[in-house]
Structure formats: C-alpha cells, structure tokens
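Missing here: one protein chain of the complex. Every other protein chain is in place.
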Amino acid sequence: MSDVRSQQGRVRRGPAGVDAGEALARLRETAPLVQCITNAVVVNFTANALLAAGAAPVMADVPGEAAECARFASALLVNLGTPGAEQRAAMVEAVAAAAEAGTPWVLDPVGVGALTLRTGFARELLAHRPAVIRGNASEVLALAGAGLGGRGVDSADDVEQARAVAVALARDTGAVVAVSGAVDLVTDGRQVVRVPGGSALLTRVTGGGCALGATVASFVAASAADATPALTGAVAAHALHAAASERAEAAASGPGGFAVAFLDALAAVQPQDLAERALPLEAVAEAEPVR
Amino acid sequence: MSDVRSQQGRVRRGPAGVDAGEALARLRETAPLVQCITNAVVVNFTANALLAAGAAPVMADVPGEAAECARFASALLVNLGTPGAEQRAAMVEAVAAAAEAGTPWVLDPVGVGALTLRTGFARELLAHRPAVIRGNASEVLALAGAGLGGRGVDSADDVEQARAVAVALARDTGAVVAVSGAVDLVTDGRQVVRVPGGSALLTRVTGGGCALGATVASFVAASAADATPALTGAVAAHALHAAASERAEAAASGPGGFAVAFLDALAAVQPQDLAERALPLEAVAEAEPVR
Partner (left out) sequence: MSDVRSQQGRVRRGPAGVDAGEALARLRETAPLVQCITNAVVVNFTANALLAAGAAPVMADVPGEAAECARFASALLVNLGTPGAEQRAAMVEAVAAAAEAGTPWVLDPVGVGALTLRTGFARELLAHRPAVIRGNASEVLALAGAGLGGRGVDSADDVEQARAVAVALARDTGAVVAVSGAVDLVTDGRQVVRVPGGSALLTRVTGGGCALGATVASFVAASAADATPALTGAVAAHALHAAASERAEAAASGPGGFAVAFLDALAAVQPQDLAERALPLEAVAEAEPVR
C-alpha cells in the first residue's frame, strides 16, 4: 500500500495514506453481512450502527448456529463485554469456523485486564488469528501482557503510551491492532495510522466503542480487494466514527440526543466527506525497539 | 366476518374488510398483557413499542417462569432471533402452557431457512398451534419447506411469490400467516388481506419486524371478541405499523431519529386514522391450487 518506511529514522510521514472515502463507497456498494457475537448492553446499538453505516447485521450467537453463520458471513465481530458460558462456546466455534472459511474476524477485548476470566479467554481466542484487535489502551496493554512478559496495566494508559505495545502485539499476532483514544492509533506492526477527531460525548454513551468494533469488521469485509484489507478497513471505520460523532455533537444537546444523532450521522456521512480526512501512513522501522 | 368468497373466480374483492380502527380502540381500552420471549437485539425496542401502542409488556423468558406467565398473559410472542438453550427451553414450556390455557401465541421465525438449528426448532413449535406466524417471505417459505415438500428458499422471494405458500401454511397449521414486505400479506388460508404503506426506513433500523410480532400478539388479544381474532388482529397490527412508520418517516432525518419517531407515532396514531385505511378481504377459492 505504500513504501514509506525509512531505513534510518524511526518514523517518517509518507505521502501515502488510507483512502477512507473509497472504503466507505465500497461498503455502501457491497453491504457486507456482519455476524456479531457481542454483549447484551450494546447489541441493539451495534445492529443499528451497522444498518446506518450501510452494512447488514446478523447477531447469531448461539452454539450450534454460530459456526454455520461464520461460514457465510462477510465478517465476524467477537466482543467480550458480557461473556456468559453459552456465548463463550459460541465464540470458540465461530472463530474456528471463521479461520477455516477465511472470514475475517475482529476481537474487542472489553474489560480485559480488569476481569480475570475474560483476560484468559481473550488470549485463547488469539490462536484463531483475528484480522483486527480493537480496544482502549488499557485493554490492549492487558491483552498483550502475557506475551510481552506480564507488564502491568495502568488506568492512565493513553494511546501514545500504548503505541509500542500495539506494534508488538500486531507483530506477535499478525493482527491489525487499533487503540481508541482522543486520537485513535491503528497499526499492522509495520505502519501506524493516527485517526484524529471524534467527540467527548462518545464517553457519555454506552456502545460507541463496541459499535466501532462491528464497523471495523464491516469495513474489513468491504476492503477485501485492497492490498491490506485489515489496515485499510480498521482505519476507515475509525474515520467514519470520528466524522459521525463530530456531526452528532453539533446536533445534540445531551447524551440521549447524541446517540440518536450519531446513528443519523453514520448514514449521512458520504465517501467524499471521508476522502477529505488526511490519514497518512507512518512507517515503523524494523529495528525499532517496540517494547 | 365476510362472505365474499367466489364460487367461480379464484379471488374477488369484497366490500367487507378489516376495521383496524376498531381493533386499535379495543387495544387502548384493554391494554393486554403481552409476554415476549424474544431476542436480545430488540427486546428493549419491543417492550417500548408495546407500551407506546397501548399494551403492557412482560418479558419473562426464563424456564420455571415462562409457563406460569403464559397462563396469565393475554398473549405470547415467541421470536427466534437469538435462541439460546435456556430460552429455547422457556419457549417450549411457554407455548405448551399457552396452548393449554388458551393464550394465543405468535411465532416469529427470525432467520429460519438461513440457520439450521432454529429451522428445525421452529417446526417443532408448530405442533403447539400458534395463532399467527409472522415473518418475511424467505422465512415463511423456509418454515413451510418441509411440510410442502422441501421447496427451496430464494433470497429474492417477495411477498406475492410467497402468497401461495402462505395460504398453504395457514391451511396446514391453522395459523394466520403474515408475510412482511413492501405490501404485507395476511391470510388465514381462506381469505387474504394486503396491507400497503410503511416506510423504507424500517429496513435501516433493527427491530421493526420483531416489534411487529409483539404488536400482532397484542391485537390478537384485544380482538378476542371478534369472529376471527387472529386475522383481524394481525391485519390491524400491520396497519398500525404502516401508519406509524409513515408518520415517523415524515418526522425523521435518518435511521436514529426514525426509531424514536416511530415509537412516538405508535402512541399518536388514533383509531380514526386506521379506520381510513382500506383493508379489503380477498377470498381464496377452496379449489385454488395453493402450491
């Protein structure tokens, strides 16, 4: 997608960047079917976000159905927000089927680090090679913890602090890693893209991050013809959410209205709106110490 | 309710029709208690739609409670959207209790045809004689598939194509069958009613069809004194959703606002608004080849 890696410096900005507008146009043309195995808190908002953006949701999360669905879905989201035993079983069968069928899947490690059971479970799922891992800084650090030698998680972790860990996690797992924050950071271990923008009101409504995981899955599917579908898709999804939340903030007078306006905005944002956003690729030197 | 069946022609339009306005007036007077065993994606929207329309929801879906509730509820909805093992057990005990207690129940076969487990499960539930089966064309065709000789399901199935299968399914099961589409079709196997109207925005919000299943249940309960409660109730419920979605589309600027305005409109639509909608009964000849 670009060849801007510097042989000397650690990082330099290249002229190349992700074209989120083109990715959105492909999403609207293809309306990918996105299977979501997600938590009860956000399942309605997530389905509505996918529909608003232009994708088609299918929330099949029952053992005996989850694998069958993962074989014909365009992409799969696994979100650990409320991981009951039956849902964990559905996740295991779905990611195994997805890996076998070539369905790209996204892992959202909600609450990993804070709660022990799901931390171990999330690490087990990594064996099935997610296309993208998307979380906040604490979650990404905690998920990486074991492989990186058990470094602790600080609740004050921010995205920049998480950069080196995200790059290392991407290299270890082969997944694109996306870290949400005031400026989002997305990396495949060789390149990093920063996605600025968004709205502070996203922190006053539940489900913004969780819906983003589903949007990432939809864009990865829609970017299948791209040289780097997971990186392009993850960046474009973050750009769409940033643009939509900015519009929603302008329209809303509180968190209730913001959630409604955000869904309206996901539908209203056009490819040309995203094409205007600069999303340059920043190379990570191969020798860069990442831990 | 009407005697418009032709002895010669296959179908003719009669002067008689369903009075959806009267049905809504009865719903508002009686506020029937509707038990919903439904999927996690739409359970909130469904409860709010029932409250907005004038009914009272009770979402008891736990084994050990579901049968008890089905005995005192005015009607029961069983929706297969996320059929976990515990919920399937609750569905089985609830429909058995409903059948025994004379509580009318509605089956919404979400995803039947696309997913194997729920397709078999839905067919098992038919033995407990639902009052109404409500789905889209693909779901109704798939549900009928076995009994009708395994005809395949085409994703391009539309309501008119599904007409003959819906009539046959109604005759086989004794249920009223309602097929959602650009024009909805409702039949008890002897008569067909088409319900036009609605809004394309319903396809951009999750839960419109699922909530309709609950509204159907509430109207069947409210129409208990009618000669054909299931047919009248199902038609009136579809007419209310069509009217409410038209109002909501006029008020909304996107899918988020549409969902909010739709709930407002379910509460705002008055019996006289529905009385204006022509819903003629169209007879199906007994000898009509239905397959």
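The chains carry the letters A and B, assigned in the order they are written, with residues numbered from 1 in each.
Quick note on the criterion: a residue touches a chain if its C-beta (ideal position, glycine included) is under 8 Å from a C-beta of that chain, and two chains touch if they have at least 3 such contacts.
Being a predicted model, the structure only gives us computed values, none of them experimental.
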Identified contact with the non-displayed chain, of A:Ala16, A:Ala56, A:Ala96 or A:Leu115: A:Leu115
Per the touch definition above, residue among B:Pro32, B:Pro57 or B:Gly145 touching the missing chain: B:Pro57
Chain A, residues in touch with the chain not shown (by the definition above): 39-42, 44-45, 81-86, 111, 114-118, 203-207, 253-257, 259-260
Contact set of chain B toward the excluded chain (per top definition): 40, 43-44, 47-48, 51-52, 57-65, 68-69, 72, 86, 259-265, 267-268
